[in-house]
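All protein chains but one are shown at their positions in the complex.
Naming follows writing order (A, B, C, D, E and F), and every chain is counted from residue 1.
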């Protein structure tokens, strides 16, 4: 296999200190700065906002999200907040 | 990778003896002093209050919460109790 | 990290032979003397009472509860039975 | 830790050839002689009766129950059959 | 422990080439000759009939059932088909 | 044990390049040529048809099915398509 294989979870490390959106299985979404992430997708967000059904429902100074509930992590580009 | 990687679960250890809020999958939340936590997010809370649907529903002198049910752990800052 | 880390599940061992309350995921609760517990939260209770929806529903001389169904274990203090 | 730690699943082995009641997650219960059990709570019952919603619903000469569905195993004393 | 411990899943191997009934979690049952079984309860049945809600719903010349969905395996005696 | 034990998942390898039917937990079925399979029942089907509720609902040139969702794999004989 000539092409270089990049592991998805290694690539997540490059988004440290960027704004991300973490979507959980049960219609909950958390947006904030990703302070830390590991290979199970355990994530620490700071200055995070919780969205429930698309509406902001709570604020969190610092929250540790357990990876096994994560559906996906969206990495924000400059132009889509 | 030049940036220093901090593991989310290691960071949890720094919140030992602080007030935290542990949210479970099934609409239950437990607030109290985190006496102990491990890499599976098994947590011991002391002087804890259970909130069900946002309302206090029970008090616990000491409770051991199994990590696999944890959705997230919120670390309380000074100004949001 | 200067502070001493105590593992939650090791701490559970100190509650052997004490009265505990084991809450399962499906609205069931078992109260009795904890004769044995391991790191998966598999628990043996003796002289146990089952509570379903808050009401006593059955008695068990000896029951082995499988850990993966445990939500939390409450360790009874002297003043809350 | 001075007290002697007994593992819950080792203790289960002592109930081999005794009458037990195996409760599954989905409202099913199986009562019979426990011919065999392992550390995952995989169980073989012989001369077993299935109870669904508290009523006998089937008989089994020999049945192998997969441990991951087990909620608890009740060990029958002499006076509660 | 003086009594001889037999593992449940080893005992399953003795039922190879016998008629069995495999019950899954979701109200499905498969009856046929067990051609093969492993320690995860992955099973191959040949000349199998599917029962859904107690009624025959399909026939299978050869079917490989994934063990993690198995609730129990009933080993047929001579007198209960 | 004198009889030769064949592992179910090894036997699956013999069905490579044959027509199979892969049934998932959520009422979905995929029929096609099995190009590849591993011990977790991860499967690659080519020229596959999806059936939802028994009716064809989509076609797939090549699809990789994750094993943990598989309920069973039916191996087609010559006379049952």
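Keep in mind that, in the parts below, a residue touches a chain if its C-beta (ideal position, glycine included) is under 8 Å from a C-beta of that chain, and two chains touch if they have at least 3 such contacts.
These figures come from a predicted structure and were not determined experimentally.
Although one chain is not displayed, chain F still touches it through residues 13-14, 16-17, 24, 26, 28, 30, 35-38, 42-44, 59-66, 68-69.
Where chain A meets the missing chain, the touching residues are 1, 3, 5-9, 11-12, 25, 41, 67-68, 70-77, 80.
Simple rule for what comes next: only the chains that are shown with their structure count from here on.
Once the centre of each chain is set as its mean CA position, chain A and chain D turn out to be 43 Å apart. Shown for chain A are the residues in touch with two or more other chains, of which there are none.
Viewed as a contact network, the protein chains form an open path, each link joining two chains that touch.
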